[in-house]
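One protein chain omitted, others in place.
Think of it as A, B and C in the order they're written, each chain with its own count starting at 1.
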Amino acid sequence: MAEKIRVTVWNEFRHEKSEESIRTIYPDGLHAVIANALSKDAELEVRLAALDDPDQGLPLDVLNNTDVLIWWGHMAHHEVNDALVEAIRARVYYGKMGLVVLHSGHHSKVFRSVVGSTGNLSWGRNQKEIVWNINPTHPIAAGIPDHFCLESEELYAEPFYVGEPDETVFLSWFEDGFVMRSGLVFKRSAGKIFYFQPGHEECRSFYNEWVQKVIHNAVYYVKPAVSAFEIPEGAPHWGFRAADEFDA
Amino acid sequence: MAEKIRVTVWNEFRHEKSEESIRTIYPDGLHAVIANALSKDAELEVRLAALDDPDQGLPLDVLNNTDVLIWWGHMAHHEVNDALVEAIRARVYYGKMGLVVLHSGHHSKVFRSVVGSTGNLSWGRNQKEIVWNINPTHPIAAGIPDHFCLESEELYAEPFYVGEPDETVFLSWFEDGFVMRSGLVFKRSAGKIFYFQPGHEECRSFYNEWVQKVIHNAVYYVKPAVSAFEIPEGAPHWGFRAADEFDA
Amino acid sequence: MAEKIRVTVWNEFRHEKSEESIRTIYPDGLHAVIANALSKDAELEVRLAALDDPDQGLPLDVLNNTDVLIWWGHMAHHEVNDALVEAIRARVYYGKMGLVVLHSGHHSKVFRSVVGSTGNLSWGRNQKEIVWNINPTHPIAAGIPDHFCLESEELYAEPFYVGEPDETVFLSWFEDGFVMRSGLVFKRSAGKIFYFQPGHEECRSFYNEWVQKVIHNAVYYVKPAVSAFEIPEGAPHWGFRAADEFDA
Partner (left out) sequence: MAEKIRVTVWNEFRHEKSEESIRTIYPDGLHAVIANALSKDAELEVRLAALDDPDQGLPLDVLNNTDVLIWWGHMAHHEVNDALVEAIRARVYYGKMGLVVLHSGHHSKVFRSVVGSTGNLSWGRNQKEIVWNINPTHPIAAGIPDHFCLESEELYAEPFYVGEPDETVFLSWFEDGFVMRSGLVFKRSAGKIFYFQPGHEECRSFYNEWVQKVIHNAVYYVKPAVSAFEIPEGAPHWGFRAADEFDA
């Protein structure tokens, strides 16, 4: 891993181009707002990527120089190349890249494939949401108050069909009577994935200071760990007897 | 384990005696309502126990003939004998007794000691609660709809300081803007514990069909498992070499 | 779910046909030995399936009438149709089918895709293995002694890159100095998966009474649960306010 943490913020970046009301909120794409917030940290080297960029924004030289990939997609999940999904999956599993999936990314090929899940949940109208910090000593909750309010977010509601996550950091309350595990950590093979529910394109959540801080914390949490040995590819054959290694 | 599942419903049973308004709701104690509901199942043998009974309701011959202990306490947590807590703890850990802790039992010596937790959470006024079934294929959720409403329950709210539970079955929404993991499974040593949040003495939740069904399911889920060998006490010394046991 | 549990034992069934030494051990295929053992239980309806059968052994009418799928594959993982893998994945995730993956199935498309993992581990020569029951009150360990010996099994060794499994039931000791988490439960979306390590085609483990009993227990453990509501496909839109449902 390079000295700086190299973050690539990937956005489908379609709503912002096709819908005036969305463009008004996120004129340069919602990924630009996320990236701007992260860029205040000089330890991070932040790059933008979008579906309509060459190689869907993630050519090999970008992927190979990304420590943490942030993913936002929605209407064009099906357009993402299967080969790209596999490339991301491998990097996460081999501990070379951490993954942060935002909002409607729960239904992306990337999330479903890496986590191993349908990613299904229920949804509804934009409404008031309160995000509760239920794990205040978790690194992703560092600096986050016991709760914060989002004036308007899209309803995402349980059951969220993801099995039992490895760590639950946030739970959300929604005005209309629904709840959602809104901040979840998954560990898969040698990698970590964080899912965070806020971030509908019609809402301003990515401008919220706490949403920004959660994403910032998550970058540090899922970034590749330094391992004493390379995670091997495939299933190595061991021709030796470990039991013979003793000094005696 | 005997053929029937032997359930003991333990209640502090003080509010019902000292407060007219509570007695009106639960004239024979809230444990009687729980026990009546369970008794409809002929596979269960249900017994009542209360703090002011001899031996605090749980003399050895009762404990030794209890497969599942249901626990409700509140104002008199501190009166429960430490020796009784230890006796319960041992039976749960050795896989001889399952434990279901209800509502304010989160602060009982039994819960704190068996689970290993402060049991702390926050609370507030009675209000509307919606219990969401987030794990519909879990045995404790069998037959429970995707959500059910409690007209009035005491607010119990996150953070609930219990670390990461082994299984999360229910999440609750509260009218005033709070959320709570309201149905949680903990596995400790060779035993299982289920915590369920509804059940304030001022409210009628124990008459609710779904609350009754959850408790009923939980009895079956936490009941002792049949093991091929006795869970040993202490730390047995092994003087043999397992590696020498092969036939060759 | 039908009254009986409908189990389909799928085997790649190539080694047994192409290698005399394997055929000697498992003349009708290793799946036949597994199925024979399971068939002693009259509650189970057991069927055989193999890669070279029409539709790779799993046409839709078989898949749709399978409650538990047992999977053994090795040299032909890559031949399994992606569409079949997706069909299995969906049935597990929607709680319609449980999955038991045996031995070299750790590298099958099915395991990697359903669990979300590389499935990587290390391997080596056949040798003595001792399977330790570390979770004696788990349903999959019912009736299993604290340990049992396999005279000769293929070495499978840690690290097994599967993240943190939901439940660990067995750990194995290998003569040459290696260890392996050999019995693991994964929960994904609304389904359960059990991985069990013994079962090399050159060895006789599927004739072992404890191996047979573990697989038998696993069938009961991963079989679909009865849910009060159908697990919805996709992400349903909720147009109502749960908060409006109270009686008052």
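One rule holds in what follows: a residue touches a chain if its C-beta (ideal position, glycine included) is under 8 Å from a C-beta of that chain, and two chains touch if they have at least 3 such contacts.
All values reported here derive from a predicted model rather than from experimental measurement.
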- Message: For a quick check of understanding: of B:23, B:47 or B:188, which residue touches the chain that isn't displayed?
- Response: B:188
- Given B:114, B:131, B:184 or B:215, the correct residue touching the omitted chain is B:114
- Please identify, in ascending order, the residues of subunit C that touch the omitted chain? 130, 132-136, 146, 157-160, 164, 166-168, 171-174, 177-179, 181
- For subunit B, which residues lie in contact with the unshown chain of the complex? 90, 93-94, 107, 113-118, 120-125, 155, 157, 161-164, 166, 175-178, 186-190, 231-245
- Pick out the residues on subunit A that sit against the missing chain. 95, 128, 130, 133, 136-139, 141-147, 149, 151, 173, 175, 190-191, 224-229, 231, 242-243, 245-248
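To be clear about the criterion, only the chains that are shown with their structure count from here on.
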- Note on the structure: Note to self: most contacts are between A-C
- In degrees and to the nearest 5, what turn takes the CA positions of subunit B onto those of subunit C? 180
- Query: Centre to centre, by mean C-alpha position, how many angstrom separate subunit A and subunit B?
  - Reply: 36
- CA centroid of subunit A to CA centroid of subunit C, Å: 30
- subunit C residues touching 2+ other chains are 175, 190, 231, 242-243, 245
